[in-house]
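Every protein chain of the complex appears in place save one, which is left out.
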Amino acid sequence: MLLRMAFRNLFRNKRRTLITMTAIAVGMALINVTITIQHGSYTDLINRGVSSIAGHVVVRSPGFLDDPELRVTDSAAHAKRLASVAPDAVVQRRIMLGGLLSSTSGSAAVQSVAVEPEISRDIGSMYDEMVSGDWLETDRDIIIGARLAETLDVKEGDKLVFMGQSGGEMTSRLFRLKGVFKTGAADVDGFMVVMPFAAGQEILGGNDLATMVTLHLDDAAAWPAAVDAAQTAFDGTDVDVLSWKGALPDVDAFITADRSIGQGMLFALFIIVSMGVFNTFLMSVLERTREFGVLQSIGMKPNQIAKLVLVEGALLGFFGVCMGSLLGVGLSYPIVVSGLDFSESMGEGMSNAGVVMSTIVYGAWDIPRMVVFAFACFVVTFLAAIWPAWKVSRLEPVKALRNQG
Amino acid sequence: MSIVQIENVTRDYTQGSHTVRALRGVDLTIEPGEFVAIMGASGSGKTTLLNLVGGLDGPTTGSVRIEDHELAGMTAAERSELRRDRIGFVFQAYNLVPVLSAVENTEMVLILRGEAEATRREMAMKMLGAVGLEGMENRRPNELSGGQQQRVAIARAIAGAPALVLADEPTANLDSETGNEIIALMAKLNQEQGITFVFATHDPKVMAAAGRVIVMEDGLVKEDRRS
Partner (left out) sequence: MWWSLAWRNLWRQRRRTVVTCMAMAIGIAMTMAIICFQDGFNSEMTRVMVDQRLGHIQINHPDYPGRRSLHDVMSGVDARVAALEADETVSSLTVRLNGPALVGGEKKSEGAFLVGVDPTREDAFTHVSTMVTEGRYLSKEASQEMVLGAELARRIDVNVDDVAVVVTQGSDGSMGNELFTIVGLLSTGDERVDRAGGQVHLRDMQALLVLDDSAHEITLRTPDADSIDSTKASISANAGAADSVVRTWAEVDPQTQKMLAMNQSMNFVVMMIVLVVAGIVVLNTMMMVVYERTHELGVLKALGMKPTGVLKLIAMEAMCLTTVSVALGLLIGGLLDWYIVVQGIKFMDGDLTFAGVRFAGRLHGLVDPVMLLNIVVSSYVIAMVAAGWPAWRASRMLPTEAMREV
């Protein structure tokens, strides 16, 4: 009976209820859309970071953050050990090396990444961004960015000399340009080159060195377990075992910062919506003072009347959140399927914390978060009904009856 | 046992800084089956007296017994239960819950008492029949005339077989013909079923129908005549 009355009470003033529900729904929908966009772009950023300069599990030298020249030795053995942690995953070794790349026309400061060609190609990374030429085959092949190719005025087949210093020795090595990639991000296209792992090791003077040994999972979500397993496997060795978070602190930091700004806005919306609901509720309760007096006179206890108001609050919250979730999902759907095209504002590409971001941002469903926020929205609405309900429970029938209604 | 026994009762109200003494020492006894009208100008204490009789309020000093339950010292919750079980109300206007139909309004008291669904629906329908509203049970208050609304209020008031029904100016908003009908209905219920009625009123028709008229002035009973 209480439920029936609460439900019908809600729609006594259809317009007002609808407007209040719209406020809740709009707030809810915005939350959903924001979460979807954020989740999609963060996941993309993480995936790209993982595939280009890190892994889901990363093995590297302690102190790497302070001195990126520190490398692990026995890289092959480490690779084998890492592979045993997750047999289905891919393990690769990389060397990062800074130096000078020269052609006959000029030079440029570059950061080179030496990768194992077959493994790297399968995982993705630069292979997907190639615009001309072919992927690495022989030890003398090198791949550079489009901007760099322009600066050095080279095309496939031309000679390039890489000069670097490691362990006190200045070495230079001859390469031939095999292919060109283009990510769109100026700092990557003009600064990064990719060479075969063997070539990198040679420049470093042999010794089975690598900057990092990384693990790449098929199912990204399984990374916590993999990190744990790896840490156990490498216990007692002299290397650091990190998750992608430890290896990509800038990405992690960016996501945290970006998320907090969004959170700030959502918090504000929550407060505003709950104030609107509070107002509506208070009004609808004050309007019915006399009616509550009559109910008390026929024997309804104040607590029962208060419960009625709370149920109304719960119903309002429930319908508002449902409406909002539907609206939110509806608005997010095209973003998930076709994405938002930011190329107008981002240009061809942009790098963030060393990782290239795509210009088309696809949304991704973050169901757990959406559910949590829906619940929070419901609770906030319900809380707005508490004070009016409390006021009602303290009504004295005599005073209430004297009201005009 | 008298239905209502009021002894030496005062009731004070504080409004801001000053205190108003609405009742200054009232003694009153009402026996079962009576049809009583309480009259008086505004400020005479008539409404306050009715509130006490109806258990809507408690006395400042003195004793108010309804069917031997002492009101003085009762908590709000206890008075609530008393009203639910033993007293029915008909107000001048706004008696009914707008979102409930006639039969739902009528069975409210029974629901509050925890009666089973089948029996209470049956009882409510019977009551609506007794007040002459068969066929109207599913109508909402805004679909009923003033007189019909009052009939539903009466049906609700008697649905729980109360000891006492209080009516506060029940005919004030009705035209004279409808008013007469309502009074006749209540008189019929009083005679046929022995339900005690206590009115607060200005309406001469009610006073004419009443077996006993109490006149209030300045917080005291001025006259108490039986016809």
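Structural remarks
To keep things simple, chains are lettered A and B as they appear, and every chain counts its residues starting from 1.
The criterion applied here is as follows: a residue touches a chain if its C-beta (ideal position, glycine included) is under 8 Å from a C-beta of that chain, and two chains touch if they have at least 3 such contacts.
If you're wondering where the values come from, they're calculated on a predicted model, not measured in any experiment.
Taking every chain of the complex into account, the omitted one touches A. Checked against the full complex, the candidates A:G106, A:G205 or A:P334 give a single residue touching the omitted chain, namely A:G106. Where subunit A meets the missing chain, the touching residues are 15-16, 19-20, 22-23, 26-27, 30, 66-69, 98-102, 104-111, 147, 150-153, 163-168, 170, 186-187, 190, 249-250, 253-254, 256-257, 260-261, 264-265, 267-269, 271-273, 275-276, 278-280, 282-283, 342, 344-348, 350-354, 404.
Just so it is clear, only the chains that are shown with their structure count from here on.
If you average the CA atoms of subunit A and of subunit B, the two centres end up 67 Å from each other. Touching subunit B in their complex are the following residues of subunit A: 1, 5, 8-9, 12, 290-291, 294-302, 304, 396-398, 401, 405. Remark: subunit B residues 51, 54, 56-57, 76-77, 80-81, 83-85, 88-89, 91, 94-100, 108-109, 111-113, 156 touch subunit A in the complex.
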